[in-house]
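Heads up, one of the protein chains got dropped from this complex, but the rest are sitting where they should.
Chains here go by letter, A and B, matching the order in which they are written, and residues are numbered from 1 within each.
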Amino acid sequence: MTDDITTKKGKSVSSRDRVDGATYAVVTIALTLAVTIFAFLFLPAIALPMLLAFVFVTAVGWVTYQAEVARILTLIATVLTVLTVGFITFFLFARALPAFLDHGLDLLLVPEQDNGESRWFFWLESVLPSDSTFWNPLSGAYSLIPMIWGTVVVTIIAGAVAGPLGLFGALFISEVASDRLREIIKPGVEILAGIPSIVYGFIGFQVLNGFIQTNFLDDGASFLIAGLVVGVMALPTVVSVGEDALSSVPQSMGDGSVAMGATEWQTMKSISIPAAFSGISAAVILGLGRAIGETMAVAAIMASGTQFADPLFDIFHANTTLTSLIATQYGSASESTVEVLFVAGVMLFVIVASMSIVAQYIERRMQRKLKGQQ
Amino acid sequence: MSNSINTEASTDTQTNSGQTIETDSLSTETTAGESDERIREAWRQYDFDGNAKLSVEDLNVWYGDDHALKDVSMEIPKKSVTALIGPSGCGKSTYLRCLNRMNDRIKAARIDGSVELEGTEIYDPNANLVELRKRIGMVFQSPNPFPKSIRENISYGPRKHGDINKGLLARLFGRDDTAKEGELVEHSLKQAALWDEVSDRLDDNALGLSGGQQQRLCIARCLAVDPEVILMDEPASALDPIATSKIEDLVEELSKEYTVVIVTHNMQQAARISDQTAVFLTGGELVEYDDTDKIFESPESQRVEDYITGKFG
């Protein structure tokens, strides 16, 4: 880069000055930004002036060395994005740590009984004693077990709704529907995904709870309704990811099958679905992840209850899930309760993030397989 | 006061009117002159000995607003090789896919006209597509074996048609056709000149074969259903010269028993292997259809001559 460049007019321009100047600009920008971030982390009061300084330095640099500054800015954007992920992970764990240290495994155990022993949960006993208190911040009972169970039940019901319906929906869009119909239904499914969860929650709160009272003899909120609603909410995710997987199977494969006189349904069963199988399972996993993380609809439909269902499969029971626990308890929680809520947050984060990573892995493997074929 | 007007008035309108001009010139070309009409009448009456396997009349295809195939009529004789040639985008592949209604899979396509297979209209609303495609098989441009074993690839069609039964239920009913399947696989692979190369690895995944082998596997797969007509859409375009010559030999061999319709953009190939040739030119028109020798030696239409001699492509 330090070679001299001879222009047409014969003048010799040294690029050394330019490179040095650019280096200074880039280094200054990076430094001011680093200081800004440190200031924000440890001395928030001076973060804003530092940010202004950064903006000023960047603006000056932009005018003089646009290409280099643009490059460092995109790098900074990347670093900040990565930092965001890092910060989220770090701060969640950091805030949850005291609760881990204080309570340890108690968070996952049935609280102490009269004989002073805490017990592992339900695989030892088919029905848990309903008199032990699982969650009572005042007396220091912090067991997340009922909430975990609530999350599991809601997710299972949601999966039972979203899985098969989603698969059929994806088949319909990618294989059965005519082009015009697909142009209507595909955006329709996306819009269904866009309905805010609080709207679902409000419908559940106002209407479905009454519906279940008259039709299922229940006193209101229940796993069944929450699970059905969350299932409908997870449905678009399953449909659109599954549809992507199905339509990434090369058209020529299906053509080959149909040209031999196989029906479209035989083609779907023996060619498209097996080839897209991993993509479809990724879709279901992502849908389940969505169901686990769903907060507002669940919180609106069943906001209270911290005891186990009895028997465990009682789908008419209601208690909070991990997400709705955080949403409903955070506002009025004491410091030590907040820490336990962060433990719940960490659980959600780890579970859903790992589901997403697994789904991505499966999808990538499938893409590679389909590409390798061609 | 020079009254100079610069044409750089507006990029926007320029492109617009540019398009108009283009379509105008195109339409003058496509609404053929009277001499063209006369020639067309001449080849429409193209006569061959024996009866037609497929007869096509006034076939039109639209993709949305795009008129991809215009008023094509031709009769394809039995047990012969018919080549469809023409520049790319002239609608020859579209035409081929109309012959076994593969265009039904492209949902934006609209087809108008008539195609008869031995006198039976295949575009009848009550047509049995399964039966139709059993009788008119197809081999595609790039080899598309299923991600299954070679054996399963061959027996796929008969199994789907219930001619070969395998599995738990078949054994339960005592109708297990494993032996029959073996015969069929061997016969089809021999017909496609692939048996010697793969006989010892029939249970390997078909995706492990080379391109040429894959294409012959696809032909074998098509033969296993025992069709009457085989449609081939540039079957050798993705292959190297050796594999191509193998496919060409195979086509010649097949024409003894089957009616073969083959799309190619390679004129030498068409001249080598076909009995009659149809030339499509831009805009989805069938310009001339006759004996291959006649087409390559003394075509009626000037446009076809230009195309064949390479003046126009």
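Definition applied: a contact is a pair of C-beta atoms (placed from the backbone, for glycine too) under 8 Å apart; a residue touches a chain by one contact, two chains touch by 3 or more.
What we mean here is this: contacts and distances are computed from a predicted model.
The chain absent from the displayed complex carries the UniProt protein name "Phosphate transport system permease protein PstA", chosen from "Protein-export membrane protein SecF", "Methyl-coenzyme M reductase subunit alpha", "Release factor glutamine methyltransferase" or "Phosphate transport system permease protein PstA".
In the full complex, chain A makes contact with the omitted chain through residues 40-41, 44-49, 52, 66-67, 70-71, 73-78, 80-82, 84-85, 87-88, 91-92, 94-95, 165, 168-169, 171-173, 176-177, 183, 185, 187-192, 194-203, 205-207, 211-212, 214-219, 222, 224, 232, 235, 239, 262-266, 286, 289-290, 292-296, 299-300, 309, 311, 314-317, 323, 326-327, 330-331, 341-342, 345, 348-349, 352-353, 355-357, 360. Residue-level contact of chain B with the missing chain is found at 1-3, 5-14, 17, 62, 65, 67, 112, 117, 120-122, 124-128, 130-132, 134-135, 158, 160-163, 165, 168-169, 173, 175, 184, 187, 226, 257.
We adopt the following convention: only the chains that are shown with their structure count from here on.
Note: centroid distance chain A to chain B, computed from Cα atoms, is 48 Å. Listing the residues of chain A that touch chain B in their complex gives 178-180, 250-263, 266, 270-271, 274-275, 369, 372-374.
Remark: chain B residues 100, 102, 105, 107-108, 129-134, 137-138, 140, 142, 144-147, 156-157, 160-161, 207, 218, 221-222, 225 touch chain A in the complex.
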